Each structure stands twice: as C-alpha cells, then as structure tokens.
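A protein chain is absent from this complex, but the other protein chains hold their places.
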Amino acid sequence: MARADEPSKASLADRYRRTRRLTCDLLAPLSDADATLQPHPDASPSKWHAAHTTWFFETFILRDHVHGYALFDEEYPFLFNSYYEGEGERHARPNRGLVSRPHLDDILAYRAAVDDALLSALPDLSPKVRAFVELGIQHEQQHQELFLTDILWTLSENPLLPAYTEGPPQVTDAAPDMRWHRHDGGEVEIGHAGDGFSFDCERPRHRALLAPYQLADRLITQAEWAEFMIDGGYSTPSLWLSDGWAWVKENGIEAPRYWRRSDDGEWTRFTLAGERPLEPGRPVTHLSYFEADAFARWADARLPTEAEWEAAYADRDPSRGNQLDEAGAVMPHGDDSPYGDCWQWTQSAYLPYPGFEPEAGTVGEYNGKFMCGQFVLKGASCATPRGHSRATYRNFFYPQQRWQFTGVRLARNA
Amino acid sequence: MARADEPSKASLADRYRRTRRLTCDLLAPLSDADATLQPHPDASPSKWHAAHTTWFFETFILRDHVHGYALFDEEYPFLFNSYYEGEGERHARPNRGLVSRPHLDDILAYRAAVDDALLSALPDLSPKVRAFVELGIQHEQQHQELFLTDILWTLSENPLLPAYTEGPPQVTDAAPDMRWHRHDGGEVEIGHAGDGFSFDCERPRHRALLAPYQLADRLITQAEWAEFMIDGGYSTPSLWLSDGWAWVKENGIEAPRYWRRSDDGEWTRFTLAGERPLEPGRPVTHLSYFEADAFARWADARLPTEAEWEAAYADRDPSRGNQLDEAGAVMPHGDDSPYGDCWQWTQSAYLPYPGFEPEAGTVGEYNGKFMCGQFVLKGASCATPRGHSRATYRNFFYPQQRWQFTGVRLARNA
Amino acid sequence: MARADEPSKASLADRYRRTRRLTCDLLAPLSDADATLQPHPDASPSKWHAAHTTWFFETFILRDHVHGYALFDEEYPFLFNSYYEGEGERHARPNRGLVSRPHLDDILAYRAAVDDALLSALPDLSPKVRAFVELGIQHEQQHQELFLTDILWTLSENPLLPAYTEGPPQVTDAAPDMRWHRHDGGEVEIGHAGDGFSFDCERPRHRALLAPYQLADRLITQAEWAEFMIDGGYSTPSLWLSDGWAWVKENGIEAPRYWRRSDDGEWTRFTLAGERPLEPGRPVTHLSYFEADAFARWADARLPTEAEWEAAYADRDPSRGNQLDEAGAVMPHGDDSPYGDCWQWTQSAYLPYPGFEPEAGTVGEYNGKFMCGQFVLKGASCATPRGHSRATYRNFFYPQQRWQFTGVRLARNA
Partner (left out) sequence: MARADEPSKASLADRYRRTRRLTCDLLAPLSDADATLQPHPDASPSKWHAAHTTWFFETFILRDHVHGYALFDEEYPFLFNSYYEGEGERHARPNRGLVSRPHLDDILAYRAAVDDALLSALPDLSPKVRAFVELGIQHEQQHQELFLTDILWTLSENPLLPAYTEGPPQVTDAAPDMRWHRHDGGEVEIGHAGDGFSFDCERPRHRALLAPYQLADRLITQAEWAEFMIDGGYSTPSLWLSDGWAWVKENGIEAPRYWRRSDDGEWTRFTLAGERPLEPGRPVTHLSYFEADAFARWADARLPTEAEWEAAYADRDPSRGNQLDEAGAVMPHGDDSPYGDCWQWTQSAYLPYPGFEPEAGTVGEYNGKFMCGQFVLKGASCATPRGHSRATYRNFFYPQQRWQFTGVRLARNA
C-alpha cells in the first residue's frame, strides 16, 4: 500500500485528475461493443477496467470514509469487484465479457460521479485515507496498462484485424550491436524503503549477495528472434524447460504471440495499429517466460535475477524511456533506458521478501496471495503510464502468459 | 429447399420486405454491444443473425445470379457463413462473440444495400432463383426465432438480469384440466407433398402405421412441473434415460432452464421481459428432451411420436396460436392451438424419411447432415414467425439442448 | 428378459455350464495383469467381465431366490454391479482398471462357488426364476463378446502389440463381386413374439411399411475401404454427417480403428492375433456409424434401416456364419450368412417399438434406459457366441464407437 509521507511534486488532486482523464482518453477510440468484449478469462473488458478502478475509489474511500455517500448503483459492487474475497460475492471473472449493460455511457457517468465526490472530499481526508487515494491512482495505472494489452488481445480475435488507433510509421533500421556491461555484484540492497509510494511486496528493503555478472545493454530484437526461429528454436526440446516444452507442444507454439505467417510466407505482427511487418531492429515483445528462457539458453546466456536487474539499474531514472504518456497505438521502439519498451523477464520467482508483511485489511489481498508459480518482471513497458514504475517495482506473471509487452534482456556470469 | 410452384397470397417481394423488416424491428431494443455478445457456442450474436441472413441472399442470389453484383464487403463472407463447407473457410462458430466490428450500423447498412439490390433484381429472376429467395425468407424466419432465444440467453448471463423489452402483465390463473383425445391410428400419410414451401427433410410424403393413441389437449404447465420437482423428479434415477441422468448429475440440473430459486425460496423464471414469478397455468418451456421424457415417465405417459403428432394435427390451422407477429418479449400464454407457445418434443429421432434426397448444391448442406443424435419437435413456439410452421415441419435439437421454447405434450397408448 | 416357455434342445443346466466354461476358456490366455487392465471407460477389464456376470447370477438368483445363500464376498456387489441404479452404490466405471485385487484366481474361485450353488439350486427353481437363469446366460454371452473386443483394445495399447492368441493364416484372396438383392417391401412384421428368449426391447412384434429396396449380398471389404481412403474419403466433408465430420477433425481419424500405417507406408491392422497386413477380400471392421454412413454416401448407396434388414433376413438361420464357438483370435473371414463376421450398422436409431414395456424390476434397467442417441446394428459378429443372435436382435452403440466388430452392408432404393 501507499507510503506517501512526502508530497509529490504534483498535488494529489492533480495526479488523480490526470490519471482519471487518461483512462477516459484510452476509451475514446472504442465503441461500446469494443469495450464490452473479453477475449479470455485472463483479460478484462475495457468497460470493466474503467468501472473497476472507479469501484476501488468508491469502495475504499467514499463508502468507507465519506459520511453520507450513497453508492452510485447498488449492483455495481457485485459487477466490478475483482478478487477481493473480503468484499463479498462478485461476478465470475470468465463471464465479464457478457455484460453489455450498463452501457459505456453509464460507466462514464459513474466515473464522473465518483470523481466529483472524491475531489470534493479530498481536502478533508485524513493522511491515511489520502494514502488510499494514492493507492487507487497506482491501481488505476496498473489497469491502464492492462487496458491496452487486453484490447490488443480483443482486437486480435477479430478476423478483420482492426486497429485500435493509427500508429507510428514503420521502421526498418537495424539495432546497434548488443554490448555487455559488467557489474561487480557483492552485497547489495534491494527492495523499497523510505519515502514515495510502493506496494507491500516491494518491502522490506534488504541485503542480497550477488556474484559478478553482466547485463546486455539493450533488449533482444525482432530480427534476433527471427534468427532463433530459423535455427529451430521452437523445435529443439533441449532448449526448453520441461513445462515450457509441454506448453509448446500442446499449443502448437511457433512464434511470439501476435506473430502470424501471412499467405506469402512472411511473418507479420498484430499491433494496436493493426497488422504490420516485423521491425527488425525493434524489441521483440509478447513472449512467455518459457520463450525468454529458451532463447537465453540458445544464446549461451541466461535471464537476470531480480536482484541483478535492480542493483544494476537502481540509479537510472525510471521516468525516462518509451512509456505511456497519452492514449494511442503504443509499441516498442528501442531505447537506451532500461525502463520502457517492454517488461523484462527475470529468472526470479515472485515470492515474499524476508520480513514481508501484507498490508492490513481488504486492500492487503493485493499482492501476497499471488506469490506462487509466477516470475518477476522488471522495468516498464510502452504501455506503463510514465511515473508508475521504479527500480523496486515487481511485476509478475505466470510463465506461459504473454499478452503483456514482455521481452528479453540477457545476462551472464562475469 | 423451396417448392414454390404456386404464388402465395402475398407477393414474394412483399413477403421479403416484411421478413426483412421484422429482423430490423427485433434489433431495435438492442445496443450494439447487446447485439455483439455470444453467450455460448450454441447461440449466436444478434448482429451475426442479422448479417448471416443477409449473406445468404447476397451469396446464393446476388453473387450467383445477378450479373455485375459486387460484394458489399469482401470480408463478410468469411465472417457470416454459418456452416456451409462448400462455401469455403469461415469464422469459427465459438468466436462469433468477439467481433465488435463491423458496428451494428454497418450491418444495418449491409442489410439495406442487399435489400435494394435484391428487390431491384427480383422481377427478372428465374423461377428457380425465386425459389432461392423463398428459401432465404424461410431461412431468415428460422433465424428470427433463434435471435429471440439467443438474446434471452445473452441477457440471462448478465447479473443485472436486464429485460429485452417490457412484457405482458403477469397472470395467475390455473390452466383448465388436461383431457385426452383419442386417435385411431392405422395407416396414415406424413411428410410434405404438393404445393407450398417445404424443407427437403420433410419429403417425401409417405405412409406410416400407427396403433391407436391418445394426445393431451394442452401443454404441461408450470404448476405441473413444480409438482414434478416437489415429488423428487430431478433426484429419481429410474425416471431418466441413462444419458439424461448423467446430464442431470454432471450439470447439477434441478429445474428448467431460466428457473432460479430466489433468496426467499420461491422459484422465478427469467424471460425476455426480465425476471418474473412463475405463472402456474401457463406452459412450462425451456426443457431438454431428457426432462420431457422423464416427466412423461413420472406421469405414466410418454411423448408422442412425430407421426402421431402430425397425423393428429394435420388438419389444424398452423397459422393460429401464440406465434411471433412483431418484436417484443414473447412468452407462452397457453392456447388451444397445437401450433404456438412452445415446440413439443417427440420421441422420434431426426432421421431421413424413406426416399429422402438432399437438395442439390451447397444449399443442400442444410438439413441432411444433421440427421444424427437429434430429436424432432413439432408445432411452433411464441418465437416462431407466424406463417413459418406447418404440420410437416420438422424442428430438431439435441436431447440436452433447452434454450429454445420447448415443452411437453403428453401421449399414451389408447 | 427371458421368455423361455419352451425347453431348448439343450437343457438349461447344460447351456449354463457351457456358457460359464467358455468365459473361463476366454480367460486362459491371459495373465492376472492382462485381465486387470481397462483401456478406456467404454471397455472393462476381463476380470471384471468374469466377475460381473457371476454377480448377476449371484444377485438375481441366489441372493433373491435361494434360501440361506450367503454372499461369496460382501464387498463384491459394490465392485461388480455395472449400472443397475436399483442395486445401490457401485464402483465408478472409469476406475474399474485400478482393481488388482481380488486376484484372477479369486475371481475363478468366485465363479466356481456360484456355479456350484446355482447348479445345485437349479432343479428346484420356479419357472420365473429359471427365466432369470436364461437371462443370465444371455447376459454372459453379451459379455463374452465385450470380453474379446475389450481385450483387443487393451492389447492394442501396449507398444509391444502382443497377441491374445495365435490366429488363422493370412489370406490374400479377393472377395467375389458384390451383387444387389431386391426386396419388395410392403407391410412387414418385425420384432419378437412367441417362444424363445428375447430382450424386452425386441418386443412387441409390430407391423412396418417398407418401400422396395435392395441389399448387398456381402459386406464391404478391406480392399474397398482402402479405395475409399485413397479417394479422399476421410478428407471430404460433404460425405459426412456434421457430427461425424467434427469427430474426424477432432480425433484426427484417417482409417478404421486398429489400422496403422507402418514405417514402410503400408497399412496394417491390429487383431487378436497381433499386427497383420490387410486381407483385401475380407470384411472391414471396427468402423463407426459415421464412417459407415460416409462410405455409403461415397458409394451412392445408403445404410439399410433396421426393418429392411430384419425383413430381408428373418428366414435365414441365425446360427450359421462366422460366430464364436471357442476361445481364440477370432476375426472376420467373409461368409454368405448375414449373421457373423461383423455387426452391420443400420440407419435406425435405437428407440422403443410402439407399445414397448420395459421388464419390471431391477433387471428392467437393462435396455430402455439406453434409448437415446444410439444406432441399431443387426446380424452378429465373429465374437458373438453362436446361438446368441436372431433376426429380431437389436444391438446398439453410439455413432462414434468402433471398438466392436462393426462393418457395412449397403442398401439402396429399388
């Protein structure tokens, strides 16, 4: 949960307004029907994201801490709770895509009403409740990233392959040669401490021991991935984890998600700007952990650990790089900041730090209960709202999931 | 396929216009999002029904028989073919609900364009092609019934239980006592011959032998079904077919589809007009064959055979009874016509009649290929467009399916 | 159930002894482990067949009608009841293959003990109970056929492809040309009446109307099936029922069950005598209804109806032909009797005859409850104990099942 002991440069109200506006901007290119669909239980409808983030503010701030607040709609909590068991019964996740009513316009009205109530109440909220507002902003930022990756999935299921919006011009440049940067390792500190917001899972800050190691100075590119494919990467079991190989066989995996061999034999990729040729010099994304790990083995390297990544990049500015500033067809374009373009798989399981204590109360259901079977990703992606990430940030997904902007930065022993 | 040797009373153009308009009327209460959803692979989105019926006219008449006709959209055939293998690749049925684009407005424009082209071309079409127009009308009528049963399913998946439209006032009257009518049996003729439209599976007309039998003069009511439930109907294996009992156990079946026990212990039912109390005197609907068969066994009776039903009601006017005249929240209300309210399960498998010949050409994929594992239903329902049904009509579904307006008329040996 | 009003030529005791001995002979080539395995929920372990048939006699005769009889083992009824809901809880069918104890020797002891008790009691049993003995014999004969088809399945799952026993020499002769025999149709009688045993589902005898028709004078051969395959039979959707085509695609079907393309590209078939080359002139077996129906369509013919088959062959001796006389690696060899070699799919659904009444009591669970979704097969197979079949016999399986000796006799309209 939030530790917002110090005022950030922008006021909380400004940051609230800005975050809330961005969600509305993200909705703008979509029809009510676009915003209603759910392509898979892992993903959620755009409308649901817009409503659920609003439900979070309504529930944990307005309902719990603003005297006299009446719910916008008594039925919404059932529809828009995500997974907080402590908040009672909720609509089953796989059925979120069968809710054509309320209409998108109703959701926008819901957002406006909660915004009005919250901004009115904000000046009088206690610091503890203001910390919930901060948490709600961070939470909505997470859903903005999911919004984009989920709508990409949704649109990809339409045989017409429609674009979310227009995108940037196609680029054919090669990437610069990859170089290795050495890090001495030794005893380092990782995890969050001090001022500024963090999630409970990032704490406590603690020491870790690292052997000397090297990290690649850039992400693996689409051209490099194509080489791996040509070299039989997807048909060589010795490159794969056992679970990964089973996943490849069972699902007929032969390329990154959203790559498709067109009728003329060329590979294309589906993006928020529609179907496009490969951009050889740009980072490859939408990879599972299994693929990232197999690629690293093929390349005689390995994935970094979380601590290696964090120690190496703790002093880089996390607000630089290719991250989300405004609604649009974001995509990786290659950048020298370790933050941005795509999340980078680490070989570290998402587990509690020594001394981890979950946040108290219902909001504490947030992170700890997912600490099983998932891997940590570090950095940020082109769909991460700028300002959301930091060195200690722990993103996490199951090893087979790949609908996020996920990619590979290689590591090796020094 | 059509046998339209004789002009019907209304001209073909008039009937075309009327049918096409009804589909648009059915769409009127729906938003684009409502019309996009698919609750289950057995059902289709409203938008898809509206487009697929249009694709049928465009393909088998305009494309094949109208010189110079250009497709409205080259992509539509892939999206809106249903199951005609002869017509090439098509969008997988279970994914029909992930197509938010084209927008409903685009589909309405598609409908208008095809209507214009078809009505212009109609006067010059050969009798054979006019027979395809007739087939297309009949086909669209079938989809109008599915439209209503599919949207009922869709809306039922929304926890808010929204209504399609307002419905008729709630009625609490009991039904009149059920009486048995005796039929002598002997050698009868069933199946279609002569003028007027029929599907290939209704032909040829042929003789059948019947022992004397009795048919109930009305449908089983909701009150009678509640009695069956109270008497342990759903927990007594000896009442059920082996496959039926497995279906009950596996799916936890304990009432007709759309019945739900409310928090105060009363049973309600979801209808096109939203959730409603039972109407004791009105026919129970949304039953599987398994349930209908178990009920009949419990009632010391049986289901009629197709030939028994047809022989008994061949001289009744099939355009009477509670059938679909205009868009709205149709529901059974009990009526003395055997046509209307709900389709009636027979104990006859849907199999070819002796001498059956499928229609030639792609349209011949229509009926014969489903002759396996399904049971025949006779009559018509409150969702059947008036004028569509007739005594020889063979409706058919799998024994576990129950999202149609399906009910029970009992029979017994005389 | 049994109608055994007239003594058969052999005494009941003799027929009991002979039937019971054949089951033991069938077990002889098997180890305890062979007899324990269950390759699929549709099939049962050999040991289970041997015990279940014994349980039938123990339960319905000794337990119910022989004063002072004590169960051989209190636990066996739970293990060896098949599907009689009226007989209480039972071991789940898919788990029958996890019962290594009792040992096969224990089952043989169980058989011997029940045989002793039953043969002692037999002289004093009432006619009604003797009818149950007759039913038990018929029941055991059915299981003898399943025993052979189930052990074939079991052995086929072993990569070593072991033989059940040695088989007859391989034959390469072609079959004689197929000829058509005309039948006039008209009003015929089918179903069982009068003396001799029959199952309830064969009754009552009743009239049926048939149009003139033709039947092939022999079964379809392996060579003819190979032609169908070479002609693209398994890749031409228009030949298949809709459910059949889905079955082909989902299961990657490309040949009859137990056919396998060897490393040198030749087709072989697994038999009770191990793997063998095709025998071109001999009947093809182990076909689903879907395949039989598709073949008939490809051959411009159709499958016969049950009534057509029965009317045509009612006067042929059902105890002739290639049927089971003693334990061994039975297989079809082609014969001019319609009884034997393999069961012949009809296009008739397995449904109640007009006026059908299930047998009273628990044994009446036998046939009626399966009247849904299955098709009737007529004749007999090389695994049917000679003396078991007759013209009115109704064998039945689901359309996708093909582990029985099932084949094709063509019909067409005259």
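Going by the order they are written in, the chains are A, B and C; count residues from 1 in each one.
The definition used in the following text is that a residue touches a chain if its C-beta (ideal position, glycine included) is under 8 Å from a C-beta of that chain, and two chains touch if they have at least 3 such contacts.
Note that the coordinates shown come from a computational prediction; the quantities given were computed from them, not determined experimentally.
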| item | value |
| --- | --- |
| Visible chains in contact with the missing one | A, C |
| Which residue of C:Gly97, C:Gly281, C:Pro332 or C:Pro358 touches the chain not shown here | C:Gly97 |
| Selected residue (touches chain absent from view) among A:Pro29, A:Gly136 or A:Pro399 | A:Pro399 |
| Of A:Pro94, A:Gly232, A:Pro277 or A:Gly355, the one touching the omitted chain in the full complex | A:Gly355 |
| Where the unshown chain meets chain C, residue by residue | 31-37, 39, 75, 78-79, 91, 95, 97-104, 154, 157-160, 162 |
| Touching residues on chain A - with respect to the absent chain | 83, 85-86, 187, 206-211, 237-238, 240-245, 289-290, 293, 305, 347-349, 351-352, 354-355, 365, 369-373, 399, 413 |
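Simple rule for what comes next: only the chains that are shown with their structure count from here on.
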| item | value |
| --- | --- |
| Averaged-CA centre spacing for the pair chain C and chain B, given as whole angstrom | 38 |
| Distance from chain B to chain A - Cα centre to Cα centre, in angstrom | 46 |
| Computed distance of Cα centres, chain C from chain A, in Å | 59 |
